[in-house]
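Some notes on the structure that comes next.
Every protein chain except one is present and positioned as in the full complex.
Take a look at chain A:
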Amino acid sequence: MIKAILIFNNHGKPRLSKFYEHYNEDTEQQIIRETFHLVSKRDENVCNFLEGGMLIGGSDYRLIYRHYATLYFVFCVDSSESELGILDLIQVFVETLDKCFENVCELDLIFHVDKVHNILAEMVMGGMVLETNMNEIITQVDSQNKMEKSETFIFQSTRQDR
């Protein structure tokens, strides 16, 4: 099970947080801060796994992260997930974002966090990996976006009518 997925930048500003277990808002912020603290002090060329912090998890949990330019992608998972598998998943996630946003950069995530959520929802559902095939994910995301667009068009036309 995946317990949480966090994306934050080099300064610890959250860009996306998805918790699959309920915490109140303050705890969530603390977890993000703590995770950032743990992850950011690590060198570039060390391994991508570390034992979870105090707040999230415990001995059974591990943080698996990847650093892309200005962003950290962190997954907190328990021992039923394969470490390298999750690392792969992060890669798939980022590649998918790249395809969907066309050369994704931090700004895309800042302004379109809802879209990022929608993409993520096609990969991970309720803490379990739903789909790892990038093409499948993109197909689903695209067709949902198409649907949205058609609706927005209708909506906009109704608005103009008013």
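General observations
Here is the rule we go by: contacts are C-beta pairs under 8 Å (C-beta built on N, C-alpha and C of every residue); 3 or more make two chains touch, one makes a residue touch a chain; residues count from 1.
Note that in this section contacts and distances are computed from a predicted model.
Selecting from "Probable glutathione S-transferase", "AP-3 complex subunit delta", "Proteasome subunit alpha type" or "Mitochondrial pyruvate carrier", the unshown chain of this assembly corresponds to "AP-3 complex subunit delta" (UniProt protein name). By the touch rule set out above, chain A reaches the unshown chain at residues 1, 14, 16-18, 20, 22, 24-26, 28-29, 41-43, 45-51, 59, 80, 82-85, 87, 110-114, 117-118, 121, 125-133, 136, 140, 143-144, 147-148, 151-152, 155, 159, 162.
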